[in-house]
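Complex shown without one protein chain; remaining protein chains in place.
Lettered A and B in written order, each chain numbered from 1.
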Amino acid sequence: MARRVGARRASQQRVPWWILLLAAVAVAYVAVPFVALLQRAPWSDLGDLLGRSIVVDALRLSITTAFAATGLAMLLGIPLAWVLARTRFPGRSVARALVTLPMVLPPVVGGAALLFAFGRRGLLGAPVYDSTGFLLPFSMWGVVAANTFVAMPFLVLTVEAGLRAADPRYEDAAATLGASRSMIFRRITVPHAGPSIIAGAVLCWARALGEFGATVTFAGNLQGRTQTMPLAVFLALESDRDAAIALSLVLIAVSLAVILPLRDRWLTA
Amino acid sequence: MLHAAIGVQIGDFRLDIGLDVGDGEVVALLGPNGAGKTTALRAIAGLRPLDDGRIELDGAVLDDPAADVFVPTAERPIGVVFQDYLLFPRLSALDNIAFGLRARGQDKASARRHAHEWLERFALGEQAHAKPRTLSGGQAQRVALARALATDPRLLLLDEPLAALDAGTRVQVRAELRRHLATFHGARLLITHDPMDALVLADRLVIVEHGHVTQTGVPADVTARPASRYVAQLVGINLLHGIATGEHTVRLDSGAELTVADPLPGPEVALAIRPQAIALHGHRPDGSPRNTWTATITDVEADHDRVRVTLGGPVAATAEVTPASVAELGLVPGTSVWATVKAVDLTAYQR
Partner (left out) sequence: MKLRAVRLLAVVSVPALVLAACGDDDDDDAGSTTAEASAEEPAVEGDITVFAAASLTDAFTALGTRFESENPDASVEFNFGASSALREQIMAGAPADVFASANTSNMDQVVDGGAAADPQNFVTNLLEIAVPAGNEGGVSGLDDFANPDLLIGLCAEEVPCGEFGREALANAGVTPSIDTNEPDVRSLLTKLEAGDLDAGIVYVTDVMAAGDAVEGVEIPTDQNVVATYPIATLTDAPDAEGADAFVEFVLSDEGQEILQSYGFDAP
């Protein structure tokens, strides 16, 4: 009975069966590992596990740094996206390639590069450390720096695409009404790019939350200061499997809590 | 008062026009698509700097490349109504109108108060909080106009203000626009490709073709004496060029000769013939008309209760006849007919 109804609905939508099949396989491919995880979960001990300081610290740190990194990425990335989308200057394609690089680079390599730049003996890190004693590695700010490095490209590319698709004539109209360039940017350009900014921020946040390689290489691993959820899971996996699963479940729950409420219409232009 | 000498080069296209608009005047810049009208508007608005020339408004120089003077768009005392209105989609009608006032430094409360006044003036009080996408074409146009006027500009620019409307609303909105434009006393420049817009709304016409001005004047003069084929076609008049071969005879480029009732004004003339004045016959007509020729029908097109018949041959022209004639004479493309026009129906003027 159910199969017949399904078949009729499918043929009404006129989707070829093989497309539906492939799509179903895609969903299953992603769903099965989660189901396996849920099946292994130590449900009876969960409450106790989740109360442990290692879990609480890691969660707090992960969420804080993910939001901080997203905020920083928006502050720096939205103007950059605007420049890439709206201006022409020699070397623009080089700039765009550079900004995209962290997406392609293995995160550990990114972390190493950050060390070479901002570590105690790094290109910029050394003079700053010598004069002020400030050091990014081994601090929470190091985690934010690593997260921003790997996640910002997602925001920049998404917002740049949104700006390109937006109609520049509205900015002309605003100019004829006497709006200054910064007023145009604030009240016309950015709001019009709203959906792409939201989409970019979500991608950025999600990437920052899951970041591991660059964080552990650059910021190190210390509970409460630099041990984010992914790091905690990695180490727990070898010593305390149940804790690792509990941590993973929390990570999944937090991610879903942020991503699910975002409706399509906020993500499409 | 706007004095504009506009020189702009875009790739191979060169725009070179001179334009004056007095306070209290509505000037229409009329021309076919691609003539350069929108470029001219963008130059006056400051959205596209001049390559050479000079734009001056009420004595203040807005753009003078030779003197290295350029006033940015935001600082020009202008208001623009764009072709698609470009109302800010995320702002209500009220906030759209208030935008220009806020841009000029007014606080939100007083800007909104002023915007309300404008809404009332344009009978849009109920739409104050509506978003642009919920407004009808006519309402949107009024909001766009109010938005442009709210900042008290010295010059109002309108870019194809009725193009976004369907044929039915256009007639009514055109009449309304005429009334609203009359309430503004500064200089008004209107860009359009629709001759009806120009004829209804403008005090003076400037015809632009291929980047140059081909004719200026009040609507009545321009339609009576079209200086170019484009204008003639626009107003539905046949225009033929020829050389005077006598006081009353004109030899066309094709070699055919036509006789005109009034004395010719000069050696090179343009002959205007109303389509209705051309009569079609199945056989060579008897009687007086001096201007007789055979023509081949190239097109037959019904236009409400009249039929326009395009004629090829020594005298290329369009005749307008009744449907009955079409039936009676069997007028179909490819067939031949005899055409006549009375000398008194030919208007000649200097080219």
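The definition used in the following text is that a residue touches a chain if its C-beta (ideal position, glycine included) is under 8 Å from a C-beta of that chain, and two chains touch if they have at least 3 such contacts.
What you see is a predicted model, and the numbers here were worked out from it, not measured in a lab.
*Asks:* Please provide the labels of all shown chains that the missing chain touches.
*Replies:* A
*Asks:* Just one of A:Gly77, A:Pro102 or A:Gly119 touches the chain that is missing; which is it?
*Replies:* A:Gly119
*Asks:* Considering the whole complex, not just the chains shown, which residues of chain A touch the missing one?
*Replies:* 115, 119-121, 135, 137-138, 216-217, 220-223, 226-227, 234-239
Criterion: only the chains that are shown with their structure count from here on.
*Asks:* Rounded to a whole Å, what is the gap between the Cα centroids of chain A and chain B?
*Replies:* For chain A versus chain B, the centre distance works out to 54 Å.
*Asks:* State the interface residues of chain A toward chain B in the complex, per the touch definition above.
*Replies:* Interface residues on chain A, with respect to chain B: 167, 169-170, 172-181, 183, 187-188, 191-192.
*Asks:* Which part of chain B faces chain A closely enough to touch in the complex?
*Replies:* Touch list, chain B to chain A: 45-47, 72-76, 78-80, 82, 84, 86, 88-90, 99-100, 103-104, 147-148, 151.
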